[in-house]
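With one protein chain held back, the other chains of the complex are shown just where they sit.
Each chain carries a letter (A and B) given by its place in the written order, and its residues are counted from 1.
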Amino acid sequence: MQSSDSKESVREVVVPGELLAISSKKAGVGTYSEGGKIFASQLGIKTVRPDSISVVPLAGQYIPVRGDLVVGKIVDVGASNWLVDINSPYPSPLHVNEVPWRVEFGETRKFMTVGDIVLLMIVGVDETKRIQVSMQEHGLRKLTGGMVMEISPSKVPRVIGKNGSMIQMLKNMTSCRIYVGQNGRIWIDGELDSIVRAVHAIKMIEDEAHSQGLTEKVKELLERSSGTGA
Amino acid sequence: MGKDVVADLKRDYISKLLAKGQRVDGRRFDEMRPLTIETNFIGSAEGSARVKLGNTDVVVGVKLIAGEPFPDTPNTGVLTTNAELIPMASDTFESGPPDQESIEVARVIDRGIREGHAVDMTKLCMVPGKEVWIMFVDVHVLDYDGNLFDAANIGANAAFKGTIVPAKRAGKGEDYPLPVLHQPISITAVKIDGKILVDPTHDEERVADARLTAATIENGNLCAMQKGLNGAFTMEEVFKVVEISRKIGAEVRSKL
Partner (left out) sequence: MGGTPTDLKLIDENGRRLDGRRPDEMRPLKIEAGVLKRADGSAYVEWGLNKVMAAVYGPRECHPRHMQNPERALVQCHYNMASFSVDDRKRPGPDRRSHEISKIISEALTHVVFTEYFPRTSIDVYIEVLQANAGTRCAGLTAASVALADAGVPMRDIVASCAAGKVADTVVLDLGKEEDNFGQADIPVGYVPRTGEIVLLQMDGDLTQEEFDKGLHMAVEACKKISDLQRDALKRRYSARTQDTDIGSTERSEAV
């Protein structure tokens, strides 16, 4: 199972309960430790680092983490907050104090309403997983136009790529504005034909996230589709 | 939070693409999704089929149980159709007794089979006036991406082809193949922004104004129709859907 090609490293798919190491290293994401041993807790790719062993999950719900950028949708409006669906098991209230405007009590509907798409940041997650979101950081706002697609949150790192290489290629080759939320929601805006090409490319990344040569395949797909303007 | 949040988000995108003559999955307006049919899939049933229409996956089981005929048709078998929209298939399906959706699906499929005379029910009589075969057609949805009407209808037709009447078990002679007369195929279309789209995906169903299902038999005659959702069709649009149903119905029939 080990490749003889030194350039390529075979990543091991592990399953819950599988022994990863007998080690005092830190048990990272997707693992748990018991009696000096580290086991996988999720289906994913075993990842060994100098100080920790973790499993990059191949599936799973979006679990909000402080600092995450997310694309949400307003699903309800209260007197002093909006309820945002961020594709997580936990509904997130966006409080009037967390938006860049001064909103009087009861005036929330004047600013944003049900159905609006928003770019937000997770600013707090407490022990009971109650989420706090905010629109106050630079760049956060209501998103108008464009379209939103959803992929499995576990595939987001692939869409972004190492050091943002994949997302940069997608943006360059489609000339679209693209925001990839950690929550698996992606907002795309541009010429309709370009949006369609970006959607196809992202779907390919999601379907083939675990295969090799993905960057090349995506590049080819984008090159092929640009000529036809389909 | 349901996955349906995203279906709403796609409304604009779908509309914009339609304005350019395109569908999200790249199909033509009058094109069905890839169709696969597996028959005799369930050994415990007298007949069965598993149909995948795009990402919609349904199993249809046919069970024949001895029972009493209806008083007004004493020498005819009884057809009863049921559809289970189980929560496994979609987070929009809820547990519990059948809701309006599943009842409508079951009744429309039933209408196609019954009015299209798919099965010669007169050959399902055991003791006139006393004992006939009750034919249960049970539709079980495993994975939902729109257009249950057609997936289930195709499944029922496919299941009938391989169904064996278990006469031996009832002590009424040898088993025999279900007497199939016709293959009424239903084809469903939706109307979005004035455009007619055949075999809608879940996303397309969600944003559709109106839906029309039409079932035809081999000679092109109509046997059942059902209009759904809150919008409306013009008469021309109705005829257009019927024409498409006839044409595509024949293509699907050849795959059975």
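Going forward, contacts are C-beta pairs under 8 Å (C-beta built on N, C-alpha and C of every residue); 3 or more make two chains touch, one makes a residue touch a chain.
Just so it is clear, the structure is predicted and the values come from calculations on it, not from any experiment.
Mind giving the shown chains that are in contact with the missing chain?
Visible chains that the missing one touches: A, B.
Which listed residue (B:I14, B:M32, B:A89 or B:V105) would be found touching the missing chain in the intact complex?
Per the contact definition at the top, the residue touching the missing chain is B:A89.
For the chain that's not shown, point to the residue among A:R11, A:K26, A:K110 or A:K203 touching it.
Residue touching the chain left out of view: A:R11.
Among A:L120, A:V180 or A:L222, which one is in touch with the chain left out?
A:V180
With the missing chain put back, which residues of chain A would touch it? List them for me.
Its contact residues with the unshown chain are 3, 8-11, 13, 15-19, 28-30, 32, 39, 41-45, 47, 54, 56-61, 63, 65, 67-69, 89-91, 128-129, 139, 154, 156-158, 160-164, 167, 178-182, 210-215.
Where does chain B touch the missing chain, residue by residue?
1, 3, 41-45, 48, 55, 57, 59, 61-63, 65, 82, 84, 86-91, 95, 97-98, 136, 138, 140, 142-145
Following the convention adopted for this analysis, only the chains that are shown with their structure count from here on.
Between chain A and chain B, tell me the centre distance in angstrom, where each centre is the average of that chain's C-alpha atoms.
38
Where on chain A does chain B make contact in their complex?
73, 75, 85-89, 91, 115, 117, 147-150, 185, 192, 195-196
Please output the residues of chain B touching chain A within their complex, sorted ascending.
Counting only chain B, the residues touching chain A are 1, 3, 5-6, 8-10, 12-13, 16-17, 20, 22.
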